[in-house]
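Only one protein chain is missing from this complex, and each of the others stays in its spot.
Chains here go by letter, A and B, matching the order in which they are written, and residues are numbered from 1 within each.
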Amino acid sequence: MVLKVMSANQAIAEAVKLANPNVIPVYPITPQTTISEYLAKFVADGDISAEYIRVESEHSAISAALGASGTGVRVFTATSSQGLALMHEIIFAAAGLRAPIVMADANRALSAPLSIWNDQQDSISERDSGWMQVYAENGQEALDSILIAYRVSEDHSVLLPSMVCIDGFILTHTVDPVDVPGKGDVDKFLPPYKPDHAYLDPKRPMSIGTFTDPNYYMEARHDMELALVGAKDVIAKANAEFAEIFGRTYDFIEKYRSDDADTIIVAMGSICSTIKDVVDEHRDNGEKVGLVRVRVFRPFPTKEIYEAIKGASNIGVLDKNISFSVGGVLHNEINAKMDVKANGFIVGLGGRDIKPTHISEIIEKTKNTTKTTQWIGLNKEEL
Amino acid sequence: MVSIGAAVKEPGSTRKNKTGSWRTFKPILDKETCIKCENCIMFCPEGCINKDYDIDYDYCKGCGICAEECPVKAIKMERE
Partner (left out) sequence: MEIPEKEFLAPGHRACAGCGATIGVRLALKMLGENTVAISATGCLEVITTPYPETSWEIPWMHVAFENAAAVASGVESALKSQGKTDTTVVVFGGDGGTADIGLQALSGAMERGHNLIYICYDNEAYMNTGIQRSGSTPYGASTTTSPHGKESFGEDRPKKNMPMIMAAHGIPYIATASISYPEDFMKKVKKASEIEGPAYIHLQQPCTTGWGYSPEKTIELGRLAVETGSWILYEIEEGEFKVTYRPLQRRAVKEYLNAQKRFKHLTELEKDRIQSHVDAVCIELKV
């Protein structure tokens, strides 16, 4: 194993190089940009043979990706924030056409006001599209998640696109040691993409993107629901095989000192590294505090999360997003799907720093269950 | 059961939908008068006139373009 120090953006580019897609349509946007730059360089240097399309917008990036996927080849694209919002229409079309596109999203706040900094509003807002979503904690996980995403998306029982989400700047622009796997191992894990549901081949003409009347549309959507729910088994199998080949284990959730915890924090993404430190501090003080990190957000791991948190008396869910007048999305989904009364906290919108003291504040506040969602880290004068 | 992504793997399958029933006027082609200019073949929106100048009434919608464009008036539109 050779560890190299790199950003999560570079780690994702390395994963894409290993997955060897045929077509890469991308459009630059902060903080995703370096992904498109690394990939352009790989192509320029002949390290990968992909067709790199310098599209004129994110809308065309995802459209070209979908066209290429419909042709029957593996594709990759990446975006962030406004770019993902611009893609919105085609995000739904990609899932509906069952295109196993893999895309990286560098999580960034949505305008207005304009912000280039991190939160997860962009990808959370695409949660109903039919895409799978994974939130990585670090560069290594970002790389591995891309490889697993291809494997799962392209599985003939799934055929739905995947979004691998990494926190903007926090992961995209900071470096960490990353183990870049060997091509041989990756080829063992990830077979070539051979679709039999979508190809544009003059020898076997098919029509993709037809017009359905009310007799068919609902069944098509129901099939997507079955495929997304069924993807859980495929993900579990892929994770197991991944662990066998590469020695790194992933699950739908990560439990950190939560087994016997009275107080459990639930969160997604890079903030979990900070939370782990805070959990350790509280444990050192004899408090039974733990973390449940939700890694796979779609398909939603209801059972796994519930099993992990049901024993705790105090549960706090952190959201870097806000569904206005309702609260954080992860929080609301947990309360809606599970027999628990979790507290909701909105944190880190538009790059607002989340300090260890904020996490401690949240841990304290979970001790009193409240119905209202609490915003943590607001400037004092606004409270 | 809907196919994955509602894709259709049977090319040309709208043939199952016989649009001939839309017709109120029927083109009758007189091969004696015909000078084989191919105008009608070219301009039929349904592509339902074959190289032998036979009209496929299963699909002909009776638009009348063929009759209109025939230079020798070899096609007459008759009420169904």
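What we mean here is this: contacts are C-beta pairs under 8 Å (C-beta built on N, C-alpha and C of every residue); 3 or more make two chains touch, one makes a residue touch a chain.
Here the structure is a predicted model, which means the values were calculated and not measured.
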| item | value |
| --- | --- |
| Among shown chains, those touching the left-out chain | A, B |
| Of B:4, B:29, B:48 or B:74, the residue in touch with the unshown chain | B:48 |
| Full-complex contact with the absent chain, from A:208, A:261, A:292 or A:362 | A:208 |
| Positions on chain A where the hidden chain makes contact | 22-23, 25, 49-51, 53-57, 59-60, 63-73, 75, 89-90, 93, 97, 199-202, 205-213, 216 |
| Interface with the undisplayed chain - residues on chain B | 2-3, 6, 8, 10-19, 22-23, 38, 42-48, 51, 56, 58-59, 61-65, 67-69, 77 |
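Note that in this section only the chains that are shown with their structure count from here on.
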| item | value |
| --- | --- |
| Centroid distance [mean C-alpha coordinates] between chain B and chain A, Å | 53 |
| Residue ranges of chain B in contact with chain A within the complex | 1-9, 11 |
| Residues of chain A defined as touching chain B within the complex | 96-99, 159, 197-198, 204-208, 210, 212, 216, 219-220, 223 |
